[in-house]
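This report concerns only the one structure given below.
A protein chain is absent from this complex, but the other protein chains hold their places.
Should a chain be cited, it is by its letter among A and B, assigned in written order, with residues numbered from 1 in that chain.
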Amino acid sequence: MVRFVIDGRSVEAEKGWTVLETARHYGIEIPTLCYMEGLTPYSSCRLCIVEIIRGGRSRLSASCSYPVQEGIEVRTNSEKVRRARKVIIELLLASCPNSRTLQCLASKYGVTKIRFRPEDRGCILCGLCVRMCKEQMQAGAIGFANRGTQREVAMPFHSRSEECRECGACLYVCPVCELPCPGPLRPGQLCNSCLDTVQIEAFPSKD
Amino acid sequence: MVRIETPAALEELRKNLADERRRYERVLILCGGTGCRAQGCNAVYEETRKVFEELGIQDRVALRYTGCHGFCEMGPIMIVKPQDIFYTRVKVGEVRDLITKTLLDGEIVREKLYVDPRSGDACLTMSEVPFYKKQVRLLLGMNESVDPKNIDDYIAIGGYSALSKALFRMEPEQIIEEVRRAGLRGRGGAGFPTAEKWAATRRARSRDGIKYVLCNADEGDPGAYMDRSLLEGNPQLVLEGMIIGAYAIGACEGYVYVRHEYPLAVENLYTAIEQAREMGFLGKDIMGSGFDFDVHVSIGGGAFVCGESTALMASIEGRLGEPRVKHIHTAERGLYDRPTNLNNVETWANVPVIINMGAEEYAKLGTERSKGTKIFSLVGKIRNTGLVEVPMGISLREIIFDIGGGMPNGKRFKAVQTGGPSGGCIPEQLLDTPVDFDSLYDVGSMMGSGGMIVMDEGTCMVDIARFFVDFLCGESCGKCVPCREGLKQMLYILDDITGGQGSPEQLEILQELAEVMRDTSLCGLGQTAANPVLSTLRYFGEEYREHILERKCRAGVCKALVSYSIDQDKCTGCMRCKKACPVGAISGEKKKPHHVIGEKCEKCGICLEVCEFQAVVRK
Partner (left out) sequence: MEQKAPELAAVEKYGGRRSCLIQILHETQREYHYLPEKALRNISKAMGIPMTDLYGVATFFKAFSLEPKGKHTITCCMGTACHVRNSQGVLDELRRCLGIEPGQTTDDMMFSLETVNCVGACALGPVVIIDGEYLGEVTPARAKKIVQRLMEGEGKD
């Protein structure tokens, strides 16, 4: 067993577990978008970042792929984490302004304004669909194409590939292709309508 | 070619080759690096060969077509040994005259010598040229003696003697210890201690015993080309370093990952590997030592991010060049999940030098924590552009003003950018900063692979920040949110500021965004992507504020903030600007002062470029 500390609490984990798995095991919530049990962690959304203090040095790391280590201290909700997480949610919202999942995350983590230029692309490139298609459905019909700010999820030559069985698993796992959030009006606006109803208290803001 | 099977055989071959070379009275050396090639040295070489044959001097004078000599500004370069006469900017038409006068009549053609612009004196030999005076050319200096396509040249100057020493007179741990005592730090940018990396890879357990050593020749930093010149000019040196490293680490296979944008380097590398194999420096039972090791070439597809270790390895495996999290180091699980050691070209090139010189002697060069020399490409708004190799610890001022000769056209120095897109811009008040890994980091930049881009008052620092962000938008792999989306939003903000639409709040947003990108991005590219923005905000915040508050670009670069007009007193009505203007935005008749039609003008600046009377004004 590996022993370490999460948010001031001593925890034990099996060797090979990740920090995220351990946290969830103990009922400590860490938000994620590109993580799903049963799929290889991809660490691309960076929403699950936590502060990890090791050998006296602190740094932010993605908890979904960070293997547990004896004696580390993990902070899931420190000032540093909260600040970074808010900017990441803000960035994601700029690329998918009407996603209900993102709007809810914004409310939950106290994002009350978007300072970035909104640009609705209907995809946050979390890669859940790509991994689902390949790893669970054994199809590999979709993949990433291009790079940088031009990156997209696509089928080769943008035509339906033979491998696609139209199983719909990609749609099932997509965090942004659901019905839009009923709240906001224009891209770039925040709904925040559930701001009062979610239990922000569940995430104590002490450092 | 003979196969070398013992250290003694190598030594004997070296003696023979050196003797053979001494038979020539003179040597005529032509630089054939990419810089000189772009200036026509291939034709100069062909002409030289023709003249040699016509004069029948090929048995008395050796002709060597070599790699880069560094002083690209002055290419094509011709050196005549043993006097070391240094001719610059040699044109095809001048070759015959130069050869007959210098080699037959024993005269020196003074017009083709380099003239020091400060003293006005002609420099007879290479060592007299100010550009070379403060340099210590430990690695680059070999380029002049070696035809990169001829392994014999390399052996003649002692090539592969370090390998011989390492294989037969040193234990692997001893080699690592020697590199540790020499204080060698990675020349690729971050300055990680090389010996630590080697030791970690040596210690790591491989499930089937296979370990790899890789050479990173994916020199993606725009403005840096020292690795290209080493690989092009002296590929055997890099290979020898890799073989020694492989022996120290216990690796059996290696890859050189080289940019496809460097066709000459690829060509010379293939030739070098083939020759090294034939002579038994690569392959089974190297030099009869029982050690097996071979090197493959892997070619890039044009992606800056592939300089990142995990992306580079993914690319060699034939996958997307996308970095992965490195909670487990590549020294334990790298290429094909085996322990892998990656060093860059210049780091590998230093290895044979260290083994030959000995750690003590090598460590005398440089500073307490940064040993040896570093090659920089000194480019941009500077008089002497080219490659310079200097001992670490030399100041930026010495490099830029003593070696580089300062700014051309009487312009004023503004900043020097080091470290490529991960680095920063260093202002004038910090010019006395010593050039070493730690000092550059302390002033908000980094060593990087060695690009040193000099900027003068005609460079806009906000535009430079925008340039790097734009570069990275296209070069980021696009995997993680802070890097991909953060860069994009940064570009929007910088577009606003350079476009005259910025607001003061945007400076705060830039700062916050930059910090989050640094703290949360997945790989080194994203973590350092904001450095050009952070460093320009830190040292040139004034220019940002001018763009935002006064809608002014003091360098006259940001098109939205400048306008062109014609000085009516100076304009002679020569029609040059009117003819050159691509959008017909200049009016006026012959011999009468012209005017710029404001609404048509696209601010390309061609009128300013073609006007011979300084009548075009940019404000």
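Everything below uses one rule, namely that a residue touches a chain if its C-beta (ideal position, glycine included) is under 8 Å from a C-beta of that chain, and two chains touch if they have at least 3 such contacts.
Note that the coordinates shown come from a computational prediction; the quantities given were computed from them, not determined experimentally.
Touch with the chain omitted from the figure is made, among A:Ile6, A:Ile142, A:Cys170 or A:Leu190, by A:Ile142. Touching the missing chain, out of B:Ser377, B:Ser445, B:Gln489 or B:Gln506, is residue B:Ser377.
Only one of the listed residues, B:Tyr24, B:Tyr160 or B:Tyr225, touches the absent chain: B:Tyr225.
With the whole complex as reference, residues 140-147, 154-157, 161, 163 of chain A touch the missing chain. If you put the missing chain back, the residues of chain B touching it would be 34-35, 37-39, 72-73, 75, 219-225, 228, 255, 260-262, 296, 298-304, 315-322, 377, 379-381, 385-386, 417, 420, 451, 453-455, 459, 464, 467-468, 471, 474-475, 477, 580, 582-583, 602, 604-606, 609-610.
Assume only the chains that are shown with their structure count from here on.
Centre-to-centre separation between chain A and chain B, using Cα means, comes to 39 Å.
Only residues 303, 305, 320, 324-325, 327-328, 472-482, 484-489, 492, 505, 509, 512-513, 516, 519-522 of chain B touch chain A when the two sit together in their complex. Within the complex, the chain A residues that touch chain B are 42-47, 49, 59-62, 65-67, 80, 83-84, 87-88, 91-92, 94-95, 115-117, 124-125, 144, 146-151.
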